[in-house]
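Excluded from the complex is one protein chain; the other protein chains are retained at their positions.
A and B are the chain letters, set down in written order, and residue numbers restart from 1 in every chain.
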Amino acid sequence: MARITLQNLRHSYLPNPSGPDDYALKEIDHVWEDGGAYALLGPSGCGKSTLLNIISGLLVPSEGKILFDDRDMTALPPDKRNIAQVFQFPVIYDTMSVYDNLAFPLRNRGRDEKIVRERVTAIAEMLEVTSMLDTRAANLSPDNKQKISMGRGLVRNDVNVVMFDEPLTVIDPHLKWKLRSKLKELHQRVNATMIYVTHDQTEALTFADQVVVMDLGVIVQIGTPVELFERPAHTFVGHFIGSPGMNILPCEVRDGGAFFRGQPVTLEGPITKIGTRAEIGVRPEFVSLADSGIEAVVRKASDIGRHNVVEVMVGDTRIAAVTEGDRPAKGDTVHLQFRPDQTRLYADGWLATEARG
Amino acid sequence: MKTVNQKAWFFVLPVLVLVAFNALIPIMTVVNYSVQETFGDNLFFWQGLDWFQQILQSDRFHAALGRQFLFTGLILAIEIPLGIIIALSMPRKGFWVPVCLVTMALPMLIPWNVVGSMWNIFTLPDIGLLGYFLNHTLGIPYDMTQNPVAAWITVIVMDVWHWTSLVVLLCYAGLVSIPDAYYQAAKIDGASNWSVFRYIQLPKMKTVLTIAVLLRFMDSFNIYTEPFTLTGGGPGNSTTLLSIDLVKIALGQFDLGPAAAMSLIYFAITLLVSWVFYTLMTKNDNT
Partner (left out) sequence: MKPRYLIPLFYILFLLLPIYWLVAMSFKTTNEILSGFSLFPQTFTLENYAAIFTDPTWYWGYINSILYVSINTVISVAVALPAAYAFSRYRFLGDKHLFFWLLTNRMAPAAVFALPFFQLYSAVGLFDTHLAVALAHCLFNIPLAVWILEGFMGGVPKELDETAYVDGYSFPRFFVQIFLPTIKAGVGVTAFFCFMFSWVELLLAKTLTAVEAKPIAAVMTRTASSAGYELGLLAAAGTLTIIPGAIVIYFVRNYIAKGFALGRV
């Protein structure tokens, strides 16, 4: 049990990195609070697995420090850090029984057989694998194998953090949600810090209390799922989270206001920053079709169940809107309204408006 | 799942014809000889199973068979563990990998009689590198043409030199197929090096090790050219392995009947032992 602090962490896989582009991780400063359920979300290659391997000790960072509470762990190997990690593909010891697999991390640390039995039984029960304890692990289905991998991560009750590296990749879709809710439940029961790495926003948003979004080796935003959805700190977050993602519209800033194709757009509040590139960000959920407003031509309208997703073109800019009720037909001319308190300005990609009140 | 398609036989037909031509006709010839006696001039007399009985009871055959099992047992006991150890300690990636693989494979690509000649030249007591080193630098008397023990050691070392690489390459192939995550998980689980070997590397090498043991068994059991070129079966009969004895009987003394009977017994033993190995090594797969 510990608070994990990352200080000025940088990592490059090259021996002599010259520019920022040579770094897989550029300047990470972050504190993982004890007992939190975190998700590390980002596209492939954003550096999230690198970060995970640095925390677990499989990689030594080029620069910076990792502290568990106040102890410097940067140079310690994985087995000295008291952490657990579950990998993308299930790692099980083929020749052992399920019981021996689960007992392996405890036995390696010389725990008493009585304690081993207690812990293994408890974990097996939590994961609902009690009936399989005597079977050979090699014969299990992929999802059960992954459960055993998770079980090996959770079986020690003194771990500082349990990390999951895209653990549901090989699991059938219909079993994914089951394992996911199992994990959530386990977090509440074992009360250890958990870091869940994924590129799947649904997995991240359902599992975590705090989501850390990464892109190109930097942490872009940290927040609750609601915060990420409603107030993305960066256009990347807006675009990456939500389906369809946030509309990002190139605009002009003059006289303290934003103009999209010459028409003024009301923002949530005053502009705080001005950069070289200005964009308006508004989620499709907050774009509505109205009698007046920005004129647009419908390009495509699809029914996705309870809502319609309407894609319209304003000049050569595409805008998505989530609407209810009747669908407009392709080629119709419509008018768009943005909900002001959900319309923000981004300068060079970063949020540049302040919420009013 | 594979589809049932009897037309697939046409695909197999060329293989079948070629192998059958090479295997069945000679085997029939051998069977034919094995039950007859000949005094030359293509005169044959029915002999029944006498040859088999004679061979199975002959001390000469027992001795050759004993030497053969000793030889095969020794080289397996050396080459398999040695091959595993070398494969484990090889680098997994980088510039040196192909260099290692190519140099290690080299002995296997040398014609077998050249292997024998090479070791002959290498071990000559006064002018061979090894022979000179042992006799004159270390002062250990060594002459494999005189001393049966020396001859045995030389034959064994030569086979280790010749074939350990096969085991190394097979094991190495099994090792590189293990994903990194297994090693990382083991590190995090606090596994010792021995545990990593016992629970990760060895199970993953099981298939290739089965192949290695089978191939090494079959090939060492059939070995002829290398020891024959090296020692000629001597001194005395001390390194006369089964194949060498067989050729002596068949081509040297032209005793076709006994040679044929011996061939069949020999072949049967190879098949039987291979089958036993195979069954033992794969029996845990379905439990």
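Just so it is clear, contacts are C-beta pairs under 8 Å (C-beta built on N, C-alpha and C of every residue); 3 or more make two chains touch, one makes a residue touch a chain.
This one's a predicted model, so the numbers in the text were calculated from it and none came from an experiment.
Visitor: Could you run through the displayed chains and say which ones the absent chain touches?
Guide: Spelled out, the missing chain touches these shown chains: B.
Visitor: Return the single residue from B:49, B:77 or B:129 that touches the missing chain.
Guide: Missing-chain contact among the listed residues: B:129.
Visitor: Among B:49, B:70, B:85 or B:140, single out the residue that touches the unshown chain.
Guide: With B:49, B:70, B:85 or B:140 as choices, the missing chain is touched by B:85.
Visitor: State which residues belonging to chain B touch the missing partner chain.
Guide: 2-9, 11-12, 14-16, 18-19, 21-23, 25-27, 29-30, 85-86, 88-91, 97-98, 100-114, 117-119, 121-122, 126-130, 132, 136, 161, 164-165, 168-170, 172-174, 176-177, 207-208, 210-211, 214, 218, 221-222, 224-225, 229, 242-244, 246-247, 250-251, 256, 259, 263-264, 266-267, 270-271, 274, 278, 281-282
Assume only the chains that are shown with their structure count from here on.
Visitor: Chain A to chain B: how many Å between their CA centres?
Guide: Comparing mean C-alpha positions, chain B is 56 Å from chain A.
Visitor: With touch defined as at the start, can you tell me which chain B residues reach chain A in the complex?
Guide: 179, 181-182, 184-185, 187-192, 195, 199-200, 203-204, 287
Visitor: Quick one: in the complex, what on chain A touches chain B?
Guide: The contact residues of chain A facing chain B are 53, 56, 58, 77-79, 83-85, 87-89, 91, 93-96, 104-105, 108-109, 136, 149, 152.
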